[in-house]
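Structure in structure tokens, see below.
All protein chains but one are shown at their positions in the complex.
All chains are identified by letter, namely A, B and C, in their written order; residue positions are counted from 1 within each chain.
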Amino acid sequence: MNNSTETQTKSGFDFGKIVSKLGPLLALIVLVIIVSALNTSFLGINNIMNLLQQVSINALIAFGMQFVILTGGIDLSVGSILALSGAITAQLIVSGFSPIVAFLIGAACGAVFGALNGLLIAYGGAAPFIVTLATMSVYRGLTYVLTNGNPITGPAMNDSFSFQFLGQGYLFGIPFQVYLMVLGFAVFYVLMHKTAFGRKTFAIGGNEKAAFVAGVKTKRILIWIYVIAGFLAAIAGLVLTSQLGSAQPDAGTSYEMDAIAAVVLGGTSLAGGKGKMSGTLIGALIIGVLNNGMNLLGISSFFQQIVKGIVILVAVLLDRKQAKN
Amino acid sequence: MNNSTETQTKSGFDFGKIVSKLGPLLALIVLVIIVSALNTSFLGINNIMNLLQQVSINALIAFGMQFVILTGGIDLSVGSILALSGAITAQLIVSGFSPIVAFLIGAACGAVFGALNGLLIAYGGAAPFIVTLATMSVYRGLTYVLTNGNPITGPAMNDSFSFQFLGQGYLFGIPFQVYLMVLGFAVFYVLMHKTAFGRKTFAIGGNEKAAFVAGVKTKRILIWIYVIAGFLAAIAGLVLTSQLGSAQPDAGTSYEMDAIAAVVLGGTSLAGGKGKMSGTLIGALIIGVLNNGMNLLGISSFFQQIVKGIVILVAVLLDRKQAKN
Amino acid sequence: GGASLGNSSSNSSKVTKKAKKDVKVGVSLSTLSNPFFVNLKKGIDTEAKKAGTKVETFDAQNDSAKQNNQISDLITKKVDVIIVNPVDSDAIVTSVKKANNAGIPVIACDRGSNGGKVLTTVASDNVLAGKMAGEYLQKLVGKNAKVAELEGTPGADAAVQRGKGFNKIAKDNLDLVTKQSANFDRAKGLSVMQNILQAHNDIKGVFAQNDEMALGAAKAIKNQDIKIVSVDGTPNGLSAVKKGTIDGIIAQEPKAEGRLALQAAYDHYADKKVKKTINSPIHLVKASDYK
């Protein structure tokens, strides 16, 4: 008896350590265990592919959002940038541009919209929240003007293999957009954690004044960071447009909130200066598993909102509790 | 010639001073001048009454939001609290409660939802943004569950004078809800600027740690502040329910953004610790004039979003520029 | 291996008959924060309850991407039929194709799919509804009278089509002095209508693209002699017509629509022939009906 108690205590102790090491990953694992216990098809290869595909758009946006949040900022305009870039791309294709060229222009537009956010924030001296709240409205309005409120679609889009491949294609049985997500993760992981640019991003979020005193070109870095956020939102917009076969004027509405939730669930502090890229990927997966799992379990959509809110709360509160210990 | 240049310079200087003294009021005045120049009915007494009525709901929410923002927090859940409190009240009236009792219970519920936000923020240690993002989802879900997705209405509501008076009544030719807004302003102006509670609110936003060390019961104050926000959102919800004669499940969606915009347009810093109650009222008026004016001028809804975004941007950037000088 | 699009082959096999209670039904609705679709759901649910059919319903919250995810999840769950009320007729195509590949029949409801194979489309014609509303409004206010239009959420399918139908009539027969969006929302309907009345105090009629906005507009109009016509036929709307606060509604019958959609699914699994399009009835409800 005594012996077993001891072992238990010991393994209990180790377990505690593991828990705090795993952080958000633990929440993900628990969620996966619960859902797969309740529904056997969850872990099927088809569903896993679905899940990853569903996650990829949010993950791409969240990668950019994380850079912004690391500097202590926020970008509410990503959903609108997604829609506007998608609409521009679709319009170009419909007017006869080759899909590849249209993609490039669309992505570049996203970067430009992001740069505009960055300029206003870095040089205007206003809070990112309010600047991007305003540009969210402006970009959305532009999307409506461009699309005239109607979805943009046409045979030029839906008969083109390269257009469709982006959001509907498979490579070795895996949806193409999943590769995009993985690539995006790798590139921005390196940028965030292995380069001087990444270090400066953290520094600005940690203490902007000190970063300035240390000679970091804070304005330039800030602008680049919003460019990244805009660019990634545009990429997500292209994927979505391809996936839906049409550019919706109201695409991406409130996607910013899911991206922010993913970043925060991944352990990044909204105050800036602290966070890991891997966390954000896990955060996006948590939200994906939640949505997918609740659908599989047939939870009514009214209750889905309640459950989602509660899961976010629990995950974040647990994470903060661990951070304190 | 020389003489006139001098006068000009001098009056120019005074003008500059006036500009920075007026702050957001100037933006409002400019806006009013523009709109009334373009449309004569704008300054008619009827339209002024309409305008004030339309502003009152946003203003009530914004008053509460300002307290939250002064502490450096944010409350995204006010729109959902508005809907849930409205739905509870309507449900009670329909089930036979007297409107007055139902109002009291509805308002109390708003305070309780706010308290829950406050507790999670003060004791959970998570950021207000993410906590209220989660409760926004939970409260909205509860509203759908309660209303089953349908508006709640009934003769018990629309035949009751006291129920209707709240949002549709007039007193001396002025809509009753305008009195509510003025009363709310007066009460919360005093609370913010004339009481110890207000001083502590500012202190928490300025430096929470220093406030704590100086003996401010930061947690208790924070909870009360979210109670205020929830309470005022509920009051706004009751007004809206009365005004529409029914409780809509999706009432108040994205009202939090308008409230935040009003607070920030009024010169309150999102970082907390700095701001004026009068500014928030002016901010709400700016948004109201903008919406009302654009309707009067017949601007297409696509362009309305663009204009609104740009006006917010310009007003905020000008304000920040002045703050720097 | 290699690169491909996910929708390569489709294999249609013969229908294996199923009793009503064995048909597993998955539903994805564009939104549940609009009474129309809530009632559509009710139509399905009531009918299903009678037969003991299992139904799962999801709310896409007006987001095409979310809807596609839901349909993927329904396919994973191997439901026997998918009833979808598309957020957008183009954006739904990939999902329909996906279901085609999985051999699951799709029934489009209230909005069609612009591609893939659907078993049938159950819809009430929104363009026609707009037209009928325009015609009735003209009858109420007279030819070339000044009217205003309250538009729905910019870009929403119903807004586009009802607007299209109405404007066909209005172009030649009415003087449309302003149109403003009130987002299908009652509160916005009220404030936008108030503002319109300030700018145009001589209008004689209003066309609201849904009942909710009409109910809001009615609050703004109060006792003035301005006629209101809308499209939908929600319980709130219909009782307003009864009271005379709204003058006419082109009523669709969401419950009937839901019932018809489910019936089509039963028919399919009873190996009965299902028509390519099933028209859900619409009709004019006018205040004078109740007098």
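Everything that follows uses one rule, which is that a contact is a pair of C-beta atoms (placed from the backbone, for glycine too) under 8 Å apart; a residue touches a chain by one contact, two chains touch by 3 or more.
Note that in this section contacts and distances are computed from a predicted model.
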{"item": "Hidden chain of the complex, named as in its UniProt record, picked from \"Sugar ABC transporter ATP-binding protein\", \"3-oxoadipate CoA-transferase subunit A\", \"Molybdopterin synthase catalytic subunit\" or \"Dehydrogenase E1 component domain-containing protein\"", "value": "\"Sugar ABC transporter ATP-binding protein\""}
{"item": "Displayed chains contacting the withheld chain", "value": "A, B"}
{"item": "Candidate in contact with the missing chain, chosen from A:Gly96, A:Pro155 or A:Gly215", "value": "A:Gly215"}
{"item": "Contact partner of the left-out chain, one of B:Phe97, B:Phe165 or B:Phe202", "value": "B:Phe202"}
{"item": "Contact footprint on subunit B, counting only the chain that is left out", "value": "190, 194-196, 199-200, 202-203, 206-207, 209-217, 273-274"}
{"item": "Interface residues of subunit A (partner: the chain not displayed)", "value": "190, 194-196, 199-200, 202-203, 206-207, 209-217, 273-274"}
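The rule we apply is simple: only the chains that are shown with their structure count from here on.
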{"item": "Two or more partner chains touched - positions in subunit B", "value": "144, 149, 301-302, 304"}
{"item": "Where subunit C touches two or more other chains, by residue", "value": "32, 154"}
{"item": "Contact set on subunit C toward subunit B in their complex", "value": "32-33, 35, 38, 41, 151, 154, 178-181, 185-187, 190-192, 194-196, 198-199, 201, 212, 215-216, 219, 235-236"}
{"item": "In the complex with subunit A, residue positions of subunit B that touch it", "value": "74, 120, 124-127, 129-131, 133-138, 140-142, 144-145, 149, 257, 260-261, 264, 269-271, 301-310, 312-313, 316-317, 320-321, 323-324"}
{"item": "Of all residues in subunit B, those that touch subunit C in their complex", "value": "39, 41-42, 44, 46-47, 50, 53-54, 144, 148-151, 153, 168, 240, 243-246, 248-251, 291-292, 295-298, 300-302, 304"}
